[in-house]
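A single structure is presented below for examination.
Then we have subunit A:
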Amino acid sequence: MQGHPAANIPLSEGQPGGCSVRRLLALFSWALVLVLAWAALSLPSHSPGLVDFVHAELEHSGVVNPVTAVLLNFRSYDTLLEVGVLLLAVFGVWALPRERVWGAPLGAPVAGPVLHTFVRLLAPLMIVVGGYLLWIGAYAPGGAFQGGAVLAAMGVLVWLSDLAPLPRFSRWDMRMALLLGFATFLAVAGGVMVGGGRLLEYPRLWAGSVILLIETALTVSIACILILLFLGGVGEKRRATEGVREREAKQ
Partner candidate 1 sequence: MSWDTALPVLVLLSSLVPGLVIFFLREEQSRVRTALNLAGAVVKIGLVGIMLWGVYHERHYETRLPLLPGLDLILRADALAMLLTTLSAGLWLVTTIFAVGYLEGSPHRSRFFGFFSLCVTATMGIALAHNLLTFFVFYELLTLTTYPLVIHRGTPQALRAGRTYLVYTLAGSAVLLLGIVWLHRVAGPFSFTQGGALSHLGPQSHGTLLVIFALLIAGVGVKAALVPLHGWLPVAMVAPAPVSALLHAVAVVKAGAFGVVRVVYEVFGIRFAADLGVTTPLALLAALTIVYGSLRAVVQDDLKRRLAYSTVSQVSYIALGVATPGSISSIGGIVHLVHQGIMKITLFFCAGNLAETLGIHRVSEMNGVGRRMPWTMVAFTVAALGMIGVPPMAGFISKWYLGVGAVEAGQGWIIAVLAASSALNAAYFLPILHTAWFKHPTGEWKEEHPRGRFEADWRLLLPSLVTAALVIATGLFASTVMSPLTWAKLIAAREYQP
Partner candidate 2 sequence: MNAWIVWPVVVPLAAATLSVLAGQRMARVIIGSATVAIVGALAGLTLQVWQNGPQRHVIGGWEPPLGIQLYADGLSVVMLWMSTVVGALIGVYALGYFAHDSGTTGTAATGEHGDNSELFWPLWLFLWAALHALFLSADIFNLYVTLELLGLAGVALVNLAGGQLALVAGMRYLLASLLGSLAYFLGVAFLYATCGVLDVRMLSTRVSAHPAVWLAIAVMTLGLLLKTALFPLHFWLPPAHANAPAPVSALLSALVVKASFYLLLRLWFQVFSVVLPPVAGQVLGILGVLAILWGSVLALRQQRLKLLVAYSTVAQIGYLFVLFPLAGGTAWGAAAWSGGTFHALAHACAKAAMFMAAGTMMAALGHDHLHELAGMGQRLPLSMFAFALAGVSLMGLPPSGGFVAKWLLLDAALASGQWWWGAVLIVGGLLAAGYVFLVLRQAFAPLPADVRYRPVPRVMELAALSLALLAFLLGLMAIPPLTLLQIGAPFVGGLGTEALP
């Protein structure tokens, strides 16, 4: 990788504390294990749980998969905020000082005809798999995050094998894609209140469709977010003034 200093961070850096400190720490950790294990063993053998509540309401949730029902209906507020956390991570990465060196042709040295052909074959398949995962979420394990992750992996793969340039998220349409999931989710959450409903209270009959809509939007956004997180803020958001400042820095 390009010989950039940040590309290889040696793992041996820093000296672990002195011998006595280490011993103390080890002692502490063992004590912690024992205390935690004691508490763990004291747990009731059958935790009461909420399974009965979930199954009692599952038919009204709009989906069959109970996990999806919890994630996108019963506890959809958690998921809404969780998407917020994802977005926040992206903003946080953007807010870091920009790194200049990790340039676009990162994938070039490893790219070759075998890889290219393989990725060309794989990419459409991954799109199908991602879509499938999104759809199956209503019935079986799967959903927006899983689908989005596969799509993001495809994006990274395509970029690493130098088949296509990175999308530029300073563009308005790419930002839309990035924010689409959260915006849709939020719009639904508040929109259902217009008729006097409560936050995130989907209309019972439409629950399935609403969930699918949200999940579709989320899949797109999560794919974008994961790609951006993979990049760690490289190659993004150049401002007009920046080139000037880089020249100044070089002088």
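Basis for inclusion: all candidates are chains of the complex that A comes from, given by their letters.
We adopt the following convention: contacts are C-beta pairs under 8 Å (C-beta built on N, C-alpha and C of every residue); 3 or more make two chains touch, one makes a residue touch a chain; residues count from 1.
A quick note: this is a predicted structure, and the numbers were derived from the prediction, not measured.
K.L.:
Check each candidate in turn (1 or 2) and state which touches subunit A within the complex.
P.N.:
In this complex, the candidate that touches subunit A is number 2.
K.L.:
Going by the contact rule set out above, which residues of subunit A touch candidate 2 in the complex?
P.N.:
Touching candidate 2 from subunit A are residues 35-36, 38-40, 42-44, 47-50, 53-54, 57, 73-78, 81-82, 84-85, 87-89, 91-92, 94-98, 172, 175-176, 179, 182-183, 186, 189-190, 193, 197-202, 237, 239, 241-242, 245, 248.
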